[in-house]
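Every protein chain of the complex appears in place save one, which is left out.
For chain A:
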């Protein structure tokens, strides 16, 4: 395998150094380090981060290859700085058997742009009625550890309890889409002043919070691990804070869009802003940012949800919920969470802000630990698998829907200028992205 030397890189924003990659592994980190025959990559001033890990990606294959494929989604991931993505189970057919999760796993391996770790469905067909063969998926070549009915809530409390208990046998975790379905029938957007004004059926915050409250208590009762998908409300943060203080084994993710966008955007009735859970209020955004900074919310996960043009270019109530995220997640997090002084090099983070290490923790190391991906989420150091990404903190990029690698175009950030640009991504020592361009 070939060797690379990344010159002048700043690991987690620290002083410039050179990183040597040989045979898929970081061989040396030191100023002036090199290896015979190594390809030199000019990384002068670029920030090196462990390759990003996404706990929540919809790759749509099998079933909706018109919206995204494992390959196109992996390419978007690599361009976004990701080296591993967890593929949600709500495909068609649903990833509720060893056969489907192995198919997705192999498609990811063949694409070779990111490690694709399938998530298995909790219940057969996401129907919420009986458990899928969780053990068979865990034992399969895909070695599934995260199980989720995402898109649907495991709303039956008895079934949720059993799922939490059962996956303890193989150190699995249930990732809950927290939405009490009886409170969200026909819901179109956050229930509040904007839904009242726009005449769109409301999705109340309590529908999320009630399920999180129930599930942290269930997880405590049976001594299981629980992960909460896309936390979106200030009230959810308070429940998670309480549960963590109590020692309950719960982790939680927030999406980039819930860190930046609010329900006021529905005023246009443009369904590019329709997502589930819905965009919330300014107060929720502030609470989520603070929770991510102080660790009550553990990680950022994209909930990358590609949809075809015809599923979005229509009346709001008829549109599918979801937005793209893989290629914009890091810039949105840098914009909302990184201390501005660090974007141009130097400076100390202010209150409720992250430094580069904090970004790496929430977008790489911690998600890799939750997903059980041993080769990912490790800072570049000798002997560590070379899964890393190089970011230009001084760059400002205006999002252009036409330049997105996904098959779909439903980005809510079109026209926005965001900080940071992924220059290169290495997956197991091989470049998937160089000079901002996908290598395959």
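Simple rule for what comes next: contacts are C-beta pairs under 8 Å (C-beta built on N, C-alpha and C of every residue); 3 or more make two chains touch, one makes a residue touch a chain; residues count from 1.
Please note the rule applied: contacts and distances are computed from a predicted model.
**Student:** Hey, which one's the missing chain according to UniProt: "Putative aldouronate transport system permease protein", "histidine kinase", "ABC transporter ATP-binding protein" or "Aspartate carbamoyltransferase"?
**Tutor:** Record says "Aspartate carbamoyltransferase".
**Student:** Looking at A:45, A:135, A:204 or A:295, which makes contact with the chain not pictured?
**Tutor:** A:204
**Student:** Just one of A:63, A:157, A:181 or A:317 touches the chain that is missing; which is it?
**Tutor:** Answering carefully, the residue with contact to the hidden chain is A:317.
**Student:** Tell me which residue among A:123, A:155 or A:195 touches the hidden chain in the full complex.
**Tutor:** With A:123, A:155 or A:195 as choices, the missing chain is touched by A:195.
**Student:** Counting contacts across the full complex, list the positions on chain A that touch the omitted chain.
**Tutor:** For chain A, the residues touching the absent chain are 188, 191-202, 204, 268-270, 310, 313-318.
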